[in-house]
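Below is one structure. I have some questions about it.
One protein chain omitted, others in place.
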Amino acid sequence: MTLLQVKDLTVEYHTDAGIFRAVEHLNFRLEQGKSLGLVGESGCGKTTAVLAMMRLLPEAGRIVGGEARLDGTDLLRLSPTEMREYRWHKISMVFQGAMNALNPVRTVGSQIEEPLLLHETTPRNRAKEEVARLLDLVGVSPSRANQYPHQFSGGMRQRAMIAMALACRPRVVITDEPTTALDVMIQAQILDLLQELQAELNLSIIMVTHDLGVVAELCDDVLVMYGGRMAECADADTIFNQPAHPYTRRLLLAFPDINDPRAELASIPGFPPPLDNLPPGCRFEPRCDAATAACAHEIPVDVEVAPGHRASCLLARPRKG
Amino acid sequence: MNDLVLEVNHLRKLYPVSQGIVDSLRRLPQRWVHAVDGISFTLKRGEILALVGESGSGKTTVGLCTLGLVEPTEGHILLQGEDVVELVHSRRRQELRRQAQLIFQDPYESLNPRQTVLRAVAEPLQVHHLAAGKADRVEKVTVALEDAGLKPASTFLHRYPQQLSGGQRQRVVIASALVMNPLYLVADEPVSMLDVSIRAEILNLLLSLRDEHNITMLYITHDLASAAYLADRVAVMYLGVIVEIGPADVVLNDPRHPYTQALMSVIPVPNPRRRHKRMVLQGETPDPIDLPSGCRFHPRCPEANHICSEVEPRLEDLGEDHQAACLLVSGTGENGQSAIPVMGEKVRS
Partner (left out) sequence: MSESFWRSFVRKKAGVLGLTMLVSIILVGILAPWIAPFDPDDPITATSADVMAPPRAGHPLGQDEVGRDVLSLVIYGTRISLLVGFAASLIIVLLGCAIGLVAGYAGGWVDTLLMRITDGILVIPALPLMLVIIAVAGRGITNVILVIGLLTWTYMARTVRAQVLSVRERQFVLRARAIGVSHLGIVIFHILPQILPVIFASATLDVSYAILSEASLSFLGLGDPTLVSWGSIINRAFLRGAVAKGAWWYLVPPGMALAWVTLGLALLSNAVQEIVNPRLGAHHLFDERKMVLLLRRRPSGPESSPQEPSG
């Protein structure tokens, strides 16, 4: 069943250098107990989109349209007070580089305790137990709750951040680049952990990342973003094996495959569009090798290539059979 | 003729762990960080060797030692037959710097934000007196930038790093190394901070540099996949030592050391249909201070038996220029060939 439904989300940044559209008309669904990978290059708007859902945009950010319904309630229309009830309780987030954002002068345990005390009115004596339980859940020995962040390794700190995100038993957890800057073995551990947690707690996860390998490992569904808009959206198997959008195809070709290590890695020439100079038509057109003349002027609409598989490309056609 | 560009012999680098006053008063023995603990390898001209390992393996320290930027505690490094440490302390230090260059991991930090691209790439020319005047400098910088893929170079000359993307900055760094016509290049995680879609370009650029300029390279990374793509030979490091080394396709098709096998198995495969059982090691790489007894890897090794905690394995020859340091694969004893079942997929050759 659909837990989170985002329709037409549009986010702008208002600066004195102008107004920039970071996210435009984004639509997607998150099913209960499933994980959705939000994939794209740096600057494509994926972090902005999730921050908008959490209502944690910086001052210059403005949600100018759309809705994000979690269990029927539109998160974007809640007042700040109401949103405080939702944030962390129903939907929480592990921020990018979060493992470096732990307060160095407070114990890890006290920092995990903080959301418990702030949100759930857990009595103090129960809070410590709960912290121990959470640490155990993420694979950190509960006796380490009294240690300081510098005594934790990078991987352990990331686990602590995950524990913090789970503190109020949310339905949805958003992880923003959870494995960047971690060693490859620790990355694997964290991904395994997320998978276990998803199964044990029936969590729904949105994973924001630029790394397709992570998505292939963990995610059930994938949304590929480019230049603030959706490029393609489908379940993982389809995205990797039957991509319909030229960007997705090029992205897959750029990814090294250990089973064919010498296969030429293709890169995508050019750069993502700067937000102050967006192409008038399809955002990917300047770099697309399949572009037609129309692509430069017309904004592509979402085409339903197959049930549950949408691509935003003028050349996409529904698959037969 | 394949001459040896680089020879590393029994390289060790130890850093003292700073003792507090209390500990020194108690006369506790000095503890050491065994950053690099006995590494030997060679590099032929035009060869690319990948040094693969996680953080704490010592790979970056090895790279810096080969450039003479860090002085080894023990061992010798010979660049074209000459001892690097001696060169650094002699009047020929600049020559060393010109011939042996470094590319860093963080494209956002490796360029001086107050220097234009032109200044940044021209700086080596000025330091080494390689250009005859300003016009010549601009000319050489232009050539280097275009070799590094920044065309047309003229549009980049007067830009500041902040105006460039990560991939472009990395190309500027590469250009500034190229402009000196180096013999040897150390690339320390040059693409790990770039988006996956940009990595290919930079890796392809490095390959073309080797092909066109015959530059010898040491590619340092934690990513076996890019090592497989780029390198002729691969050396896997763990806690300061090489645990496996050999030609790239041999090591990747037939990893013998359990650590290499584990690393291979956790490489993400971009296809959910091919999700396989991964050998995810528990725990983290320990600090290289209090090293485990015997084989350094034994506490995390799924195949370890009691001998592994007593005897430290040496690199043993497995044929085809392939060596591994593991008691369970060495030689042709009763444990002879592949006593370890390789988990996960075999890489096809």
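Residue numbering begins at 1 within each chain, and the chains themselves are lettered A and B in the order written.
Here is the rule we use: a residue touches a chain if its C-beta (ideal position, glycine included) is under 8 Å from a C-beta of that chain, and two chains touch if they have at least 3 such contacts.
None of the values given here were measured: they were computed from a predicted structure.
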Residue, one of A:10, A:48 or A:187, that touches the chain absent here: A:48
Among B:34, B:97, B:233 or B:278, residue touching the chain not depicted: B:97
Interface with the undisplayed chain - residues on chain B: 67, 69, 93-94, 97-98, 101-102, 104, 106, 108-115, 123-124, 127-128, 160, 162, 166, 173, 176, 180
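As a convention for this text, only the chains that are shown with their structure count from here on.
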Between chain A and chain B, centroid-to-centroid distance (C-alpha), Å: 32
For the chain B and chain A complex, residues of the former touching the latter: 54-55, 165-167, 195-201, 203-204, 222-226, 228-229, 248-249, 252, 262-264, 266-275, 278, 280-282, 284-285, 345, 347-348
Of all residues in chain A, those that touch chain B in their complex: 41-42, 153-156, 183-189, 192, 210-214, 216-217, 236-237, 240-241, 250-252, 254-262, 264-268, 271
